[in-house]
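Missing here is one protein chain; the remaining ones are kept as they sit in the complex.
And then chain A:
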Amino acid sequence: MNVSMIVAAFLRQMRRHRLYTVINVIGLALGLATCVTLGLIVRYEFSYDQWIPDADNIYRLGEVEMIGGRPSERSQAPFALFDPLKAAFPGISHMTRARPAAVTVITASDVLSVDATFVDPDFLQTLPYPLLYGDARTALSRPGQIILSEEKARAYFHTTDAVGQKLTVDHDGHKTDLLVTGVLRALPANTTLQPEMLIPLDSPMLGSEVFTQWGMVGGYLFLHVDNPSEARGIQAGMAGFIAAHTPEEVRKAGALRDLRLRALPSLHFLDGEIGDSTASRNAVLALGLIGLLALLSAVINTVNLSTARGLLRAREVAMRKTLGASRRDLVVQFLGEAILLAGCAAVPALALVEVALPAINALGGWGATVSYPLVLSGMLTLIVLVGVLAGAYPAVWLSAYDPARVLAGSRMPNMGRMGSRLRLMLVIVQFSFAIGLSVSALVVLRQSAFVRDLDRGFQRNGLLFTPVIDDVGTPSARVALMDEFRRVRGVTAVSDFYSMPGGNGFSTTDYFAPVGAPEQHAYMQWQDTGRDYFALFGLRLLAGRMFDDVHGEDDRLHESAEHSVVIDESGARALGFVTPQAALGQVFRKEHGRSTIFRVVGVVNDVRLGSARDAVRPSVYFHTGQPVRFMSAGVRFEGRSEREVEGDLRTIWHRMAPDVAFRPLRATDLLSEDYRDDEKHGQLLAMGAGVAIFIALMGMYALSSFTVARRMFEVGIRKTLGATTGRVLGLLMGQFLRPVLGAGVIGCVLAWMAMRSWLSGFDARIALSPAYFVGVVVTAALVAALTVLFQTLRVARAEPARALRAE
């Protein structure tokens, strides 16, 4: 048996069994394409920062703090560590601080807010990012320099060669002209730290306290060592270093429990774990698993079809054997055919990958590319693997057959039974996967829609924010700006405040306790509010009154032993007040610190500013007569389009704060961050489910055409024995539907466990209703029934005499 004979036999089979070939090729192409596409995404996600030269010897130092009695790692650390670390560990060959901060770039035509990174002169030695222009050794060596990203250079100077140009940058009210000394080459998308501009830390724009304060996290600390053993040595010496160099009170407060060296390539998923990003190793692995299972599902089709067809080919095998073919010849023939089949599928699969990858990239925000050497070698491996898997069973089984028995005309004895049991099992695997994935997709999409429409206790439409307005000027300048905002047509409320929805803006949480009941301590979110805050968010008053100007004691900026506060429903409960009404007039104070007494003058409904994943925090509202530091402004409007109102606000802003970037944020956009990722994952799951179901149904269709034809004879016997068409139809349909229902049970159990655990991560969540499971299983069964109905009906209706002759 040589290659040309195998190819000839293969081509003959393809021509003779078109349905078989088409279904195999389409299924395998889909399975391969899904597997390769998702594989490329997985590879992309696991390739973060790998492109950076010597990435394994570059580390980020993360601070471990004790929060609520548990160690919690952060991506940043106090800058006060910088000099002591350098002195204590000579093994550190390069080290840099990197402080991300929003700066305002003032160009001739515009005022823009940009995320800049303030760094040490050694930055490019520590993180060797390539420069398009400029000298890496001197570009950051002196104050007043700046390195731009390729994109920013083009944006401001219409050329990438911006070296020697001047750029005006403002940070914290320090306006400075900086000299462009370098331009970064565009960084690959799979880079954790993507600076837009690098500015030397030694700058009047940064105050001095960030470098000395222990309690203040300055930013990232990166260090570069010569080899991994140096890094291990540094990590081993860290405990001693902390003990020797950090102030007593810092250690006592648990603020600096440990410092961890984290290798650059591990940062991507680490950031996800510690909550700095949405990267998730599990989500990525799940994608990879979906890809593998889609391929497996396609392979199952091939195995099932070839074993089912093997029964028909038993005669051919017996003949070949009688004519002298060895068992080895037959094994080679079957494997060869299966590998050729998989090879045929590879071409459309590659085309599908080219089409699907950009779409999937866009959906998930990935930048994966088709690397042909990798994809082709991977594909080749998969083809051989698929070929062996799909070809092995029939190759070994059929070739093992005793030709005399087959040719003697008695039908295949054990093979029929064994084969159909195997097929049944494989169909169950396919549908378990398809059904489990469908249920999961449904639940994830329902939950993200639920979070999208969640009642958060405030009106989200017609609400705009301008975050942290400190740069606008003095408190009275900020008040003046807000007064101008109030005059805009359609605007119904304007207020300054501290915490914004979606975890934006600033937030403070503190322990409080009622006066006279110190054991009733409540952990509450602190919200400073200016005029009209409650109207701005549309909160409902449940008892008492809102803040007003009549009551001087409302303003917490007034020096006084007692201030008025408004709390929310859950705050009242946390402080031990039975009803909102009962809370009125009650007093409480901070557990630690100053002994100012807070008197409850009003109770409002709960709001969820944070994520649906977190429990609603009890809130305490303070009134500040003037904006204090870090407050943002909010505008509520009605009856006009967002764009119009935004335009009017922008005009006012440019007039009143010409040097400050206007950055409007919509409440709906801020809140969308709470469900966008889940929605995206739901859509990916749904696509995976679609592919899985399609492949499984295709397999079932082909299988029905084979097995039903094979059972024609049995149908003849049954009908001769008095079975009606209805009963036979039931029997045949049952053969296909039973595995689907069995798979329904398995798929539902798996999906239930996965979704229960996923939903448990949400404070606000949908109930895991049986409707999702029943709905998916019933739909799957109906679609499967429709798929096989035609073939089944044809056989069930056959005249018994004709059916018996079919043998």
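As a convention for this text, a residue touches a chain if its C-beta (ideal position, glycine included) is under 8 Å from a C-beta of that chain, and two chains touch if they have at least 3 such contacts; residues count from 1.
Following the convention adopted for this analysis, contacts and distances are computed from a predicted model.
As stated in its UniProt record, the chain not included in the shown complex is "ABC transporter ATP-binding protein", which appears among "Nitrogenase iron protein", "Thiol reductant ABC exporter subunit CydD", "ABC transporter ATP-binding protein" or "Cytochrome c oxidase subunit 4".
If you put the hidden chain back, the residue from A:202, A:510, A:614 or A:714 that touches it is A:714.
Note that of A:420, A:499, A:564 or A:586, the residue touching the chain absent from this view is A:420.
Residue positions on chain A in contact with the hidden chain: 410-414, 416-417, 420, 713-714, 716-727, 799-802, 804, 807, in rising order.
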